[in-house]
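The complex appears here without one of its protein chains, the remainder shown in place.
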Amino acid sequence: MRKPLGILTVVAAVALMGSAQAADLTIGVKSEPNSMDPHYHNLSPNNMLAAAVFDKLVLQDEVQNKVPGLAESWEQLAPDAWQFNLRKDVTWHDGSPFTATDVEFTLGRAGNVPNSPSSFALYTKVIKGVEIVDDHTIILKTEGPFPLMVDYMSGVVIVSKKHGEGATTQDYNSGKAMVGTGPFKFAEWVPGDRIVYERNTDYWGSVPAWDKVIVKPISNESARTAALLAGDVDFIDFPATTDIPTLKKNSDVQISEIGSNRMIYLHIDSDRDESPFVADLEGNKMQKNPLKDARVRRAISLAINREAIAARVMEGLAVPAGQLMPPTVYATVPEIKPDPFDLEKAKELLQEAGWGDGFSLTIHGPNDRYVNDAKIAQAIAQMLTKAGIKTAVETMPKNVYFGKASALEFSLMLVGWASGSGEPSNPLRALLHTYDKEKGMGTTNRGRYSNPKMDNLVDTAMSAPTREEWAKLTQEATKVAMGDLGIIPIHYQVNVWAMRNGIDYKARADEYTLIQSIIPAM
Amino acid sequence: MTAVPKTAAAPTAINVPEDEALPPPQTPFRRFVSDFVESPLAVLGLIVFTIVLLIAVLAPYLSPQNPYDLMQLDIMNGKLPPGSQDMYGEMTFILGTDDQGRDLLSGIFYGLRISLFVGVASAFISLVIGAGVGLFAAYAGGRWDSFLMRIVDIQLSFPAILIALILLAVLGQGIDKIIVALVVTQWAYYARTVRGSALIERSKEYIEAAHCLGLGTKRIIFGHLLPNCMPPLIVVVTMRVAYAVMLEATLSFLGMGLPITEPSLGLLISNGFEYMLSGKYWISFFPGLALLITIVSINLVGDHMRDILNPRLQR
Partner (left out) sequence: MLVFLIRRTSQSVLVLLIMSLLVFVGVYAIGNPVDILISPEADQAEIERVIQSLGLDRPIWEQYWIFLVHAVQGDLGNSFVYNQPALQLILERMPATLELAFAAIIISIVLGIPLGMIAGLRPDAWYSRMIMSVSILGFSLPTFWVGLMMIMVFAVMIGWLPASGRGDTVDLFGVPVSFLTWDGLQHLLLPAINLGLFKISLVIRLTRAGMRENLLMDYVKFAYAKGLSSSRVIFLHVLKNILVPIVTVVGLELGNVIAFAVVTESIFAWPGMGKLLIDSIGLLDRPIVVAYLLITVLMFIIINLVVDILYSVLDPRVRLGEMKS
């Protein structure tokens, strides 16, 4: 399993020069997928490994820009019809050609896998009709105007109709139905221990340099780092932030990092008059909820020293946030800057809102979900306490936390959000739109923030005839929501990968570890 | 450890229980004390443990900082090595600070308080419940024994960690809750140990002799059965106090247990562990050392007490 580094590099270099000889790669990942079936569970560990074997119509590059995949181009024929032109040189791993019928089959299967704990219907249910023009042209129709078809098609992998028809999740797990168009062929899955891939030498894109890739799940982050340092694996994802300085100093190891699209934010109960964890300084319940006042929310935001959290708690692996996605992403608002740390201004605002004497509050957070989540919650509690808001901290495992958060049992909670489709209307709809069970809006709005003006902008954007118009409306909505501070953004995480010398990885904003992007260093 | 001369006439189980055979001038307690001081290691253990106990009790007066008051913490003081000054030069962190800027010396003092309290309280409550059940089961026998042992079986068939996890998930965080969780996971252990040795003792001749002498049930259980079950029980108790503290640390490691703003030693260790690889050893090392000293001193004392209390090793 272990191999001397020098040999690895040499062999890798030889492989790249086109020799038949290539090397094996062993990587350690934080989470294991719970199934090989690419449509079973819409979950990062599943999605990122599915991408090794299967392709999508549209791919996302490192910063979630949409680039051609199995579709070499696309075009919006009408507000409610999108045409995708498929690649003609693509074959499945068994040699059969890839055609539009596979796409049609996939769109039917993706949302309908039995017992799926979270299905891909999210992306496919907007499609009301499929029209196959020829073997390599397909038109997708929606009920009303829908501007985000390209973004949505970057979320669903295409499976083969021949092998997928009638196939169960079990057939994918056993490898029987694991026939894709991707850069790797599936070899075996030993649950809890390893997943093995072999390269697809007939891949339509660039053929991987590795003969074989072995993916090992190692959930403990210290153990994962130790496995890299000990040479058991060549590459790991999510090393602990605390270990980064050591890894950077180690000359055998290198780091690849990029700003993530995952925003860590505070959700605030800005709806109820009596909030469960708001009290006066003596701990007595109050009839009035200061968090309903936008000035108090602004004071909280100003009292938080984002730079200090990024530098001290996150060891530099965070970028202070002022809106829902980093301002480099399409349809965000570059003018919105993160609130500066201003304790005096915060106290003034509290005074102005009539809370100059302060009040008490509990901040809740998970302790096993986001990078340094429990530490961030504590740091924020320190900062709010210094501004006069006496803050206690309670952290709990995610399995307890999220249920309680959704049941509105908290007043101030630390949460994170990463947009799967890589565009800012998604958090606007899920986190900030008025809660509306029927319309599927504000489903994760755990603070029940509500502003009809913003709702209207978001609703209009979602039925905008073009992507440009959608972007403009989305920006307007962002300005309204951030003006009210419906949520308080703290920072965007920085994603990090660590690897032995001689290997390169193009760091990705979506946190995915794509094995096809791990390449021998030049 | 006491030297046990081989020539000593050990009163075996056949004899009448020893308290009735004792020479009158020496009380059992005096003899216990004089036996105890014979071992310098045990005395050292007792002294250290007393100091630890004093520190735990007096923590609020000894600590340079109240590590639980968020007003006094600042993340800008975080992760400072031992001997550093704080930002304003007002205070020196003798053992350094943790990631939240908490003075580790104060954190350890307060943490000792919590860890010891959790360990001792949970061990004591489990001991009382468990020994009671075990003795009763062994003595009563029959249906009662069978019934109680089935309950113990149910209890022991749950992995301790899982009961604690589920209980804490339902109950929430807090010292009282973690004690409840630890007692629930541990009492059955005592019950089974006591019952096991009581079963052997019960079938021995001296108990039959006691029955023949017409001694009361209570007297047989507490006067004869219990003392003879003590040696294994003391081994178990000393290990269980340590175990309770450790289980608490493990639960903290898994994210359950005590509130994060009021760390016990276990929580300090697990918080600091992730800094080990990056060379910030002190965050986890000093609390670990404190934990080690505490447990070792308890064990030294318990170990020696076991030797003394064991009737079969008595001179």
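Here the chain labels run A and B in written order, and each chain numbers its own residues starting at 1.
The rule is short, and it goes like this: contacts are C-beta pairs under 8 Å (C-beta built on N, C-alpha and C of every residue); 3 or more make two chains touch, one makes a residue touch a chain.
Quick caveat, the model's predicted, so the values are computed rather than measured.
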| item | value |
| --- | --- |
| Selected residue (touches chain absent from view) among A:121, A:187, A:319 or A:343 | A:121 |
| Residues in chain B touching the chain absent from view | 1, 3-4, 6, 8, 10, 12, 41, 141-143, 145-146, 150, 153-154, 156-162, 165-166, 169-170, 192, 196-197, 199-200, 203-204, 231-232, 235, 239, 242-243, 246, 249-250, 253-254, 266, 269-270, 273, 276-277, 284, 288, 291-292, 295-296, 299-300, 303, 306-307, 310, 312-313 |
| Those residues of chain A which, in the complete complex, touch the missing chain | 1-2, 28, 34-35, 40-43, 114-119, 121-122, 169-170, 173, 190-194, 216-220, 222-224, 226-227, 229-232, 368, 397-400, 402-404, 406, 417, 420, 426, 430, 437-438, 440, 443-444 |
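Basically, only the chains that are shown with their structure count from here on.
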| item | value |
| --- | --- |
| Whole-Å gap between the CA centroids of chain A and chain B | 46 |
| Chain B to chain A touching residues, read off their complex | 70-71, 73-76, 78-79, 99-101, 169, 173, 254-256, 259-261, 273-280 |
| Sites on chain A touched by chain B in the complex | 221-222, 225-226, 240, 242-246, 308-309, 312-313, 367-368, 374-375, 377-379, 381-382, 385-386, 391-397, 399-400 |
